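A short write-up of the structure that comes next.
The complex appears here minus one protein chain, its other protein chains still in place.
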Amino acid sequence: MKVKITVSLRTGVLDPAAETIHRSMGQLGFEAVTSVVQRRVFEVDIAKSDRDAVLAEAHAMADKLLANPVIETFTVDLVE
Amino acid sequence: MTEVNQAVAAEHGLSADEYAEILRILGRVPNLVELGIFSVMWSEHCSYKSSKAHLKRLPTEAPWVVCGPGENAGVVDIGDGQVVVFKMESHNHPSFIEPYQGAATGVGGIMRDVFTMGARPVAMLNALRFGEPSHPKTRHLIAGVVAGIGGYGNCMGIPTVGGEINFHKSFNGNILVNAMCVGVAEADKVFYAAAAGIGNPVVYVGAKTGRDGIHGATMASAEFSEETEAKRPTVQVGDPFKEKLLLEACLELMASDAIVAIQDMGAAGLTSSSFEMASRGGTGIELDLSRVPMRETGMTPYEIMLSESQERMLMVLRQGAEDEAAAVFRKWDLDVATIGRVTDTGRMVLSFAGEVVADVPIAPVAGASPVYERPIEPSPPPVPVVSARVPSPLAPLDALQKLLATPDLVSKRWVWEQYDSTVGADTLAGPGGDAAVVRVHGTQKALALSVDCTPRYVEADPKMGGCQAVAETWRNLIAVGATPLAITDCMNFGNPERPRIMGQFAAAIDGMAEACRALDFPVVSGNVSLYNETDGRAIQPTPGIGGVGLLADLTRRATIAYDQDGLTLLLVGECFGWLGCSLYLREIVQSEDGAPPPVELEAEKRNGLFVRELIEQGLLRTCHDLADGGLLVALAEMALASNIGMRLEAPPSGVNPTGWWFGEDQGRYVLAVDRDQRKAVLDAAKAAGVLVRAIGQTGGDDLGIAGQSAVSLATLRALSEGWLPAYMEAGQ
Partner (left out) sequence: MRVAVVTFPGSNCDRDLAVAFARATGRIPKRVWHADSELPSVDVVGLPGGFSYGDYLRCGAIAARSPIMRAVADFAARGGRVLGICNGFQILTEAGLLPGALIGNRDRRFVSRWVELDVTHPDSDFTRAGKAGQRLRVPIAHHDGNYTADAETLARLEGDGRVAFRYVDNPNGSAHDIAGILSAGGNVLGLMPHPERAIDKALGGTDGSVVFRSLVEALA
């Protein structure tokens, strides 16, 4: 099964990349942009067929490896 | 708003006595904003309440010192109307929680301390202490801290030119990340942080304020426990790009006369910057917190005052200069806002949305914070180790091979290749030598820079260890040919409420003070980091010393590498074969016992000045000071740096061979000289009363000792270079 793990900065943590990108959008004339968020997305194939087991495994790998719990959160979605 | 009482004060880390003192100062119960202000201003980190009484004993003056401790950084004259501005600071606790961001923001913070004063940063150094390599967290911490230091410094375009890294189990739960920044300014363009000129605007510039690291300053002042690790306060994220813009904008504005005073917002953010500026100026300040640029919605005055968002500055401008300043900052895409003015009330009055939210006198909060004479218990005197009784299970060259592969002595190339050490095109000697050497841009002068401390010596004998840290820094500057000027200190210790820890601190200060005085090497800036403990286990006490020296002519300098066969190797200094606290004892005999090698300050100075004189006269181009691991390790380091071998004579009779090769006696150097230089050097030594003896010759592609087999440089190099990359890759 395939899962999509999306890692985002926690609310309130400074995102200098998004801030800089937002500013340069304004400079390029995209003035209506009011906010920019940058996230990392992982698509992971897991060779298991039990939905709950796949989700649990995806959660575990996000928690242990993909996200830095000090500054990031994550969501897990089943793709197929 | 939460009602303030003693329990709330305790949650803010204030003792019952301190809370009573706040009630006395205000004549009423503080509100939560005011309590927050007191708690951070009176935290150990901002107030130096445990250390102040002892720090006073350090010498801070010399004819070449322009500004000693108390400002953002120390300032020292380097001639031709120029000054060097420098300071070292710790970022230990944040780096343990989030190594990349903790180390990065530590680098950013110390850079701001330097460019706040009008200096362009020209070099960075760092001193890192990690736990045992086998500890499950060590690898992750090294990777994160090194990437964080590089990520920030490289982006800023300031070369990271030197440093040291040690490992010991006492740092398993509490690593040390100390960063030093060195800048150069015109002597008549140094900026200070005293708010002056009643009615002058107080201006905020830089990044917007978010809820970053609220109570970071109080966190740095409390011991770590499993619980605080789980709590994980909002970590500050560094933005080196913004800091680069801030650097350029500040230096651009400083070229005019718009700025009266300027202070970076470091620990305790807006609170400490505003209080310290008013305190130094003997003035008051009014701020309207609604005007502070904010990144998040719904921030309270309490959060605004305690936020530790990075890359921000507070400045007092000359009246009428606001437009000029705003134009410069806007050019560099930075937020700028006038948030208040200087007053003559001696009070800090904060308003928010039209209401006064805090009104406190400045002097008792900033200047007259509590000072504690905490109880002291001396460390038990160490029992010296008798060299003759130390086992010698390995032949010297076998012991050498084992030592070169120990984590404390291995090549740290894996680390320093992640730091841009050549940006600025002024780095004459980067990482890997005795001291880094950086040219003063556009001149023939150069600065020599070194950071040093041997924590195991300090633990065994805090006074001697403190003395040794200063002496070794001095020696490293001498070894490249510099005139040592002054130091910054970064005092990393455990919980000062324990008498043994406070005893270590007091004794280390005494030892440092003695060395500073004897070597004309005053302290001009510094930082104290206490409570470096985890669950009651203290770190090895680490008074890190960062030294700065001056080379008047950059062509007259020495390096550890020689360039030809047939040179004579000379040993400068007495050799008693001191093995107590040595790496040999720890790594080969598995004992951490004994007394550290004594520093004889008179001999130290005599030997050092002798060596420097030779370099200054152009008689000497190859020199290495002896430190960790002793003579044979130093010789191997020289041979590896030169890629030319050496043939060594057997130890002189009457000296214990193990002590000869591996003793860590102080005040010593190895020189490599040709036949012509040899006579001149030996004559000069005789005249100066310095003991110098020939111990071997350069040449070949191996390192050999008379009467023993030799070991190839390739073998030694593989041992020295192999360990760290293999260790780091094993974790991937």
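Letters A and B name the chains as they come in the text, with residue numbers starting at 1 for each one.
Rule of thumb we're sticking to: contacts are C-beta pairs under 8 Å (C-beta built on N, C-alpha and C of every residue); 3 or more make two chains touch, one makes a residue touch a chain.
What you see is a predicted model; the values in this text were computed from it and never measured.
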Touch with the missing chain holds, among B:Pro69, B:Gly144, B:Gly284 or B:Gly424, for B:Gly424
Per the touch definition above, residue among B:His12, B:Arg112, B:Lys244 or B:Lys412 touching the missing chain: B:Lys244
May I ask which residue of B:Pro94, B:Gly131, B:Gly150 or B:Gly433 touches the chain that does not appear here? B:Gly150
In the complete complex, which positions of chain A touch the hidden chain? 16-17, 20-21, 24, 27-28
Absent chain, residues of chain B that touch it: 147, 150-151, 154-157, 239-242, 244-245, 332-333, 416-428, 439, 554-555
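We adopt the following convention: only the chains that are shown with their structure count from here on.
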When the C-alpha atoms of chain A and chain B are each averaged to a single point, how far apart are the two points in Å? 37
For chain B, which residues are in contact with chain A within the complex? 97-98, 101, 207, 210-212, 232, 234-237, 239, 241-242, 295-296, 309-310, 333
In the complex, go through chain A and note every residue touching chain B. 10, 12-16, 19-20, 23, 68-71
